[in-house]
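Complex shown without one protein chain; remaining protein chains in place.
What follows is chain A.
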Amino acid sequence: MSQLSVNAASLIFSFSLVLVALAIAYKERLGLEKDIIYSVIRAVIQLIIVGFLLKYIFNANQMILTLSCVLIIYFNAAWNAAGRMKNLPGALLLSFLAIFSSTTLTLCLLLTTGSLRFIPSQVIPITGMIASNSMIAIGLSYRHLSASFRDQRQQILEKLALGATIRQASHLIIRASIKTGMSPTIDSAKTVGIVSLPGMMSGLIFAGVDPVRAIGYQIMVTFMLLSATSIASMIACYFAYNKFFTKQKQLRE
């Protein structure tokens, strides 16, 4: 099986693909030229730094370094997820709690069952994979929660007027928001291998692993992402919904 080989020349040639995007942006007057150039430069710099950093961490193979990387991933994911709910007090802490719980629990399960070894080359990429999916799930849940509290305001008020607790009044919104957070992972689980060959599986195949062996890892990834996104969405929604109410159990404006 041939292995992927990327050298400086092939990278320079592949830059022509960016020119295609730039040409479209220019021709259609999308005003995205600066954004494309900025994002490409940023991606290249970020990846170069990460590449060298990971090489150092993998070679060092020290627990403290691995755990520091895991914490940095948690924090960045929480920061991004919290950005979806800028007007929610304590969104960063909440997002961190949801990402920490979902990712750590899933990681621990994989480590104790022996599916994963506690070495940086395994723990760091898998943490990134779980945390990024949790981040997307939390972001979607937050967005749904926020939109529902705005759109269903009258219904919530009427439930409160009947003497419902804030949890009883928000129950359907919480449920729908958890569902929204989980749905991309469920949808992608349904189409995995049919529509797309996901990152883990593609990476292994690129590296020359037998596709039949690669699916084993992909199945594990599918399981862990289902677990992580459900935990993350649930924690985010159950800890966030009461922020829409005051201490006097009144719906905030």
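Just so we're on the same page, a contact is a pair of C-beta atoms (placed from the backbone, for glycine too) under 8 Å apart; a residue touches a chain by one contact, two chains touch by 3 or more; residues count from 1.
Here is the rule we use: contacts and distances are computed from a predicted model.
From the set "ABC transport system ATP-binding protein", "Aminotransferase", "Serine/threonine-protein kinase" or "Pyruvate dehydrogenase E1 component subunit beta", the protein name that UniProt assigns to the chain left out of the figure is "ABC transport system ATP-binding protein". Among A:S14, A:S39 or A:Q168, only A:Q168 touches the chain left out of the display. From the options A:N87, A:T113 or A:Q248, the residue with contact to the chain not on display is A:Q248.
Set against the missing chain, the residues A:Q155, A:S196 or A:N242 yield one that touches it, A:Q155. Considering the complete assembly, chain A touches the hidden chain via residues 154-155, 157-165, 168, 246, 248-251.
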